[in-house]
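With one protein chain withheld, the remaining protein chains of the complex are depicted in position.
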Amino acid sequence: MIQMFHVSKNYEGGSTALTDVTLKITKGEFLFITGPSGAGKSTLLKIMFGSEPPTEGQIIIDGRNYFKISSSELPLLRRRIGFVFQDFKLIPNKTVFENVALALKVMGTSPREIKNRVLRMLSYVKLQHRANFKPLCLSGGEQQRVAIARALVKEPAIILADEPTGNLDPALSIETIELFREVNNRGTTVVVATHDKGLLERYGRKTVHLENGRVTG
Amino acid sequence: MIQMFHVSKNYEGGSTALTDVTLKITKGEFLFITGPSGAGKSTLLKIMFGSEPPTEGQIIIDGRNYFKISSSELPLLRRRIGFVFQDFKLIPNKTVFENVALALKVMGTSPREIKNRVLRMLSYVKLQHRANFKPLCLSGGEQQRVAIARALVKEPAIILADEPTGNLDPALSIETIELFREVNNRGTTVVVATHDKGLLERYGRKTVHLENGRVTG
Amino acid sequence: MGGSSNLLYIVTDALRSLRENSVTTALTAVTLGVSLSIFSVFIFVFVNLNAAINSWGDRTQIVAYIKDGSEAPEKIREAVLSIPGVTSAEFVSKERALTELKNELKGHEMVLEGVDSNPLPASVEIKVGGLYKNPGAVSTVVARLKQMGWAEDVQFNREWIEKISGLLGFIELAAVFMGFFLAAATVFIISNTIRLAVYARKDEIEIMRLVGASDRFIKVPFFIEGVVQGFAGGVIALLITGAGRYLVAAKVPPYFNFIVQTPFPVPVIAVALIAAGVLMGVAGSLISMARFLKA
Partner (left out) sequence: MGGSSNLLYIVTDALRSLRENSVTTALTAVTLGVSLSIFSVFIFVFVNLNAAINSWGDRTQIVAYIKDGSEAPEKIREAVLSIPGVTSAEFVSKERALTELKNELKGHEMVLEGVDSNPLPASVEIKVGGLYKNPGAVSTVVARLKQMGWAEDVQFNREWIEKISGLLGFIELAAVFMGFFLAAATVFIISNTIRLAVYARKDEIEIMRLVGASDRFIKVPFFIEGVVQGFAGGVIALLITGAGRYLVAAKVPPYFNFIVQTPFPVPVIAVALIAAGVLMGVAGSLISMARFLKA
């Protein structure tokens, strides 16, 4: 599903985020990425998502080489990937419902189906009662769950989640991972970057550990 | 140091964040606030900080009633409180150094002293090498540490930290709390809202538990 | 992609977003309207002034005096009109010349008291067209007239002709300068205003792209917003110019009426202003946001 060959990433400004990362994630896998702050976890996910270009190396996703994807095809690929951003990336002047609906709207889903699926998804993350709130009127954990809902609502082939439980209490964290495991059981590939020791102890069978931009285990 | 009497908070839009909270935090105390997502932790801290007015109740901070503080005195009070925001609130077009320096600049500290103190503080949070980066060029955990540095650099009388370790790995989380404990040992009152079970188990002797806007333990 | 229902959806959405950004949208529309109306007031005044000066410059430019007992007036007129450049020729008989002189001398009629027979010659008053485009034409016409057998004397005020054609040329030049400058200023102000308004939403655009929106999906709302802003701006410009004209027209001295004339039919003006507004609104929106799509 996702293959990276000798990928390196140097940001302009001089910071090296990844060095020679080779990685293979098969379809239907559930993978954790860990490592200390600044190790390159987010960068790795962004490169898989195609929102940061690698400085060196090749990435093949869903059988396609990122370097050969035209800019008009990129949106199509992104619709097949659900990304939970570490900083949420919610549109502040749209409601929770609209933010989640956006992921379906861009695909041309019918309004009725959007409504059904968004409301169902919001209830999975326990936010039915916040559907008409603006993101800035939500608590940190609520915002994070909106971001999760938006990533899952389109039933993507791949889920990339960057620290999706950083603002959630332990109970909600476990529920969230259970949600990911459920979609994973239905065939979705899931990659979760996390610091959460509790989660790793509980679920972390397959884990990639990053340290200073290198895979160490 | 901080006293709240029968404080309630209803946001416009209909959500009730706090109900009848009475709380006394003495000078030099180290207090954790916990509770599930949306319980009202951030709201409680914001009310202590004077950035959200309570709907009902009285708050006395540092011997002064918030309702009797004029708008020109508010900045003076805020300089005595270091706040670590859950969403960091860094200025995107200023460097890390400038963001941290801002807390001192507003107090009229001399440039030389600012430089010394900011660089020292950045080294405490292991960000010396990122001093000239803009916040958006940092990893999530790095941004969070900038927010922590900005709150601590002015050596405030009170530290209010909202989920300060949500984006930090366990090792850095412990270092951060140790940093808070250090300033706490020098007399600073510290209030930390957190979900982090590991930290609570390790340090959480005095903890206020919120549930649905009410103190439950 | 869901085809037309999808488009309908996008449009509905765009209108909602318009409501959400209503203050900025309204202010942008007013900016557009104000800028356009400055430009259109300038155009109107210029067109009117130009027409007035043209007709003022269109006075008799050459007088050819006719020897007593020459050919029939009609023959003479025809001969004059056949000279290239001549647009009009009017025959003035000896009698009319005397009457006109008497009129001109109003208050000094006494000087004519001793005069019995009519000493004045008949004449043809000639206008040359396209004065501004071809100021040399007058001299050519004069030369041709002098060769005619019936011509006793040909008079023309070289100085005055040069003044008129100089003035017309200058006004045209100044108007072109001013017009270009105002047009550039209008485009600049509007595009900068829209740029700033779009800039405030760059995060929104960025997020839409990350969620997999096609460029079209992102552009349509801005396109619609541009249309609405531009339309509103055009209407505002129309109202401002209309109101200005109405306020001023009542006070204008009758002989100066030409300056507040509507130089084009009102529906044409309305359509032109609204079209200009829509064009600028759309172009401004799309160009401003294109920057964020490329990144």
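Should a chain be cited, it is by its letter among A, B and C, assigned in written order, with residues numbered from 1 in that chain.
Throughout what follows, a residue touches a chain if its C-beta (ideal position, glycine included) is under 8 Å from a C-beta of that chain, and two chains touch if they have at least 3 such contacts.
Given the structure is predicted, the values throughout are model-derived calculations rather than measurements.
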| request: Could you tell me which of the visible chains the hidden chain touches? | output: B, C
| note | Missing-chain contact, candidates B:Lys24, B:Lys105 or B:Arg120, resolves to B:Lys105
| remark: Across C:Lys146, C:Lys163 or C:Arg216, the one contacting the chain not displayed is C:Lys163
| For chain C, residues in touch with the removed chain | 24, 27-28, 30-31, 34-35, 38, 41, 101, 107-108, 110-115, 119-120, 153, 155, 163, 166-167, 169-170, 173-174, 177-178, 181-182, 185, 188-189, 192-193, 195-197, 199-200, 240, 244, 247-248, 251-253, 255-256
| field | For chain B, the residues touching the chain missing from this view | value | 49, 51, 72, 75-79, 83, 85, 89-93, 102-103, 105-111, 150
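To be clear about the criterion, only the chains that are shown with their structure count from here on.
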| said: Let me spell it out: compute each chain's centre from its C-alpha atoms, then which one is farthest from chain A's centre? | reply: C
| When the mean CA coordinate of each chain is compared with the mean CA coordinate of the whole protein, which chain is closest? | A
| field | Averaged-CA centre spacing for the pair chain B and chain A, given as whole angstrom | value | 28
| remark: So, in whole Å, the Cα centroid of chain B is separated from that of chain C by 66
| request: Could you tell me which residues belong to chain C and also touch two or more other chains? | output: none
| message | Quick check: what residues of chain B touch more than one other chain, meaning two or more? | response | none
